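Shown here: the complex without one of its protein chains, the others still in place.
Note that the chains take the letters A and B in the order they are written out, and that residue 1 is the start of every chain.
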Amino acid sequence: MRIAIVAKQLGSGYSDAIRKGGEQASAELGKVQMIFTGPSTPTAEGQIEVLNTLIAQQVNAIAVAANDPDALVPTLKRAMQRGIKVISFDSAVSPEGRIVHLAPSSDALVGETCLQLAQAAAPGGKGKIAILSASATATNQNAWIAAMQSALPRHPDLQLVATVYGDDLSDKSYREALALLKRFPDLAVIVAPTSIGIVAAAKAIEDEHLTGKVFVTGLGLPSELLGHINAGSVKSFALWNPIDLGYSAVTLATHLARGAKTGPGATVPLGRIGSVTFDQAGTGPMSKPFIFDGANTAEFAKIF
Amino acid sequence: MPPQPPEPMRLPNRIPGRESALAAVIVVMVAALGLRWPQFATLSSLRDVLDDTAILILLALGQMLVIVTRCIDLSVAANVALSGMIVAQLEQSHPSLPILVLMIFGMLAGSVFGAVNGLLVWLVRVPSIVATLGTMAMFRGIVYLISAGRWINSDQLSPQFQQEIRDTWLGLSMLSWLAIAGVALIALLLRYTNAGRRLYLAGGNPAAAAYVGVQVGRSQFNAFVLCGMLAGLCGYLWVARFAVAYTDIASGFELQVIAACVIGGVSIRGGSGTVAGVLLGCVFLGIVRNALPLVGISPFWQMAVNGLVIVGAAMLNEQASAEQPRRILEPDAK
Partner (left out) sequence: MNRIHHIAMRALRWESILGAAILVVLIVNTLTSPYFLNAQTLADATFNFTEKGLVALPMALLMIAGDIDISVAAIMALCSIAMGYGALAGWPPSALVMASLAVGIGCGACNGWLVTVCRVPALVATIGTMSLFRGIAYGVLGDQALKNYPRGFEFFGQGYVAGLFSLELVLLIVAALLSATLLHQTVIGRRIYAIGANNVAARMSGIAVNGYRFWLFAATGAASGLASVLLTSRLSSTRPTLAAGWELEIITIVILGGVSVNGGRGTIPGVMLAAILLGLLTFGLGMHNIPGIVMSMIIGILLITIVAIPNLTSRLAAFRDSTIDRS
């Protein structure tokens, strides 16, 4: 049995951790060969080329972290017509292009967690915050930003002053962070729900000698943020466990490929993780984001 | 104002006029921004702009040398990523090495990659755009292979590795000083050395250059090696500044570098371009890209503004050069 995992792009700590989790699952399930692949640039067109070769190889199931929720649909439909079980994980595909979607966490939870972290980081629990996102077209980030905006009324002490985009490029993210610091001299927190943006923002604050005055939080990998936790520019940040995510994606895809039925409303066991329940749209959120701080980051940095 | 006497006939010398115009545009722009957003026109803010533009300046200088010889180097950004990764890995395995050694090592690595381009162009006669299109993909691929797709993060790099370029001297960071030194050295090279003058000759009129005994291919090779060396230096600078090394750093940066040259008045047809022009082109781009987020122009429109600036500058360039007397026999300008 061959299960294919299609990442958004290869070459990041995050996709590496997903691969690790997938390998654990395939070893545990037995007789499962995992194919871990992805395009050279994070584009839908690149993923389609990869998907076409997977369809040709007649794999049993495909789990894809989509670069675009709509553009992959026709290709994935064709895969399903040829008997391949398709799920999306991490970043969703529209319902008609997959059987179910395995979300690392619900958008609302991510938004709420980011705001809680911002409040915890802000001196005195109040002040101005700004969001530094990935590209303006990143679907995941946009959903989280929308969730943050709708959760804002529950945090009246926080004032969202700007949302800027670093395009997941280190230099642009760094420059946008510097511009935020200049535009809002009394900024308290930068929230960056993207692993490249959060590192660049932390570096910018350290370089401007604003450590202790402005803080960075958001979503990132412990291994990439350990240095900034130690430097003091980041107090705490959040992420789900990408190893668990990879593990769950492979386990779920294998279940489907072995003939299990699932869909909206169903609950599926996921080995050591427990189980996941799919809602009416066929989305199964796994867990609340895990919070990393000075106490546990070093330990997790060794893993992912 | 009394009518000016007609200027005496002399060799067409459009370049100083062009540069002062660009400088004036920059001054007006900073003044206008400063009126509305006073925090932009402060000394510390402009220092940040210089700091942010330093890497672009160094890369654009190298690219200018290549363009002057009628070539182009699309692989500079990939070279930055590859040299940067090599330096980061070296620093990771030998944290005790002094920064100067790492920097020189980066420059050496970059020169070697530049030499690959240069040899392809000089000895194998592969057109530069083809050669560097190919090496661009190769260099990125090599970064992915030697790093196994992994990142090197700030906690894996020594604090001194990251700090050195941020140390200030006379109010400017080492990064800015390096850019200033680069500008001075390249300016001296182009003005006072034979090798430098030959670059212009090789690009301005290759046929004539060959007749007077200048090996065009060899000059092009030299330009590629120098460009590679600067890219190697920037590899170290990039990793130290952003405290992270991975496959995609500086992706797409080659186009910004070429854009800076175009705005600075370097002719893609070879043979003309000045250090001052490139410097101003970089500063212009630097101010634009630092001001856009400050002004709060919708991020969605930033790219279009960039494109408009490039197209506008290129049109002005051609208008200026159209005033030049036409040579009777144009070399096949490509």
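By our rule, contacts are C-beta pairs under 8 Å (C-beta built on N, C-alpha and C of every residue); 3 or more make two chains touch, one makes a residue touch a chain.
What you see is a predicted model, and the numbers here were worked out from it, not measured in a lab.
The chain not shown here makes contact, within the complete complex, with A, B. Of the candidate positions B:A24, B:I146, B:A208 or B:V311, contact with the hidden chain is made by B:V311.
From the options B:A41, B:L133, B:L172 or B:A210, the residue with contact to the chain not on display is B:L133. Although one chain is not shown, part of subunit B still touches it, namely residues 72, 120, 124-127, 129-131, 133-138, 140-142, 144-145, 149, 247, 255, 258-259, 262, 268-269, 298, 300-308, 310-311, 314-315, 317-319, 322, 329-330, 332, 334.
Residues 10-11, 35-41, 43-46, 48-50, 52-53, 55-58, 68-71, 73-74, 135-137, 142 are the ones on subunit A that touch the missing chain.
Keep in mind that, in the parts below, only the chains that are shown with their structure count from here on.
Averaging C-alpha coordinates per chain places the centre of subunit A 35 Å away from that of subunit B.
If you check the complex, the residues on subunit B that touch subunit A are 37, 39-40, 45, 48, 52, 144, 147, 149-151, 153-157, 166, 238, 241-244, 246-253, 289-290, 293-294, 296, 299-300.
For subunit A in complex with subunit B, the residues that touch the partner chain are 10-13, 15-16, 136, 162, 164-165, 169-171, 174-176, 178-180, 182-183, 185, 199-200, 203, 207, 223-224, 226-228, 230-231, 301.
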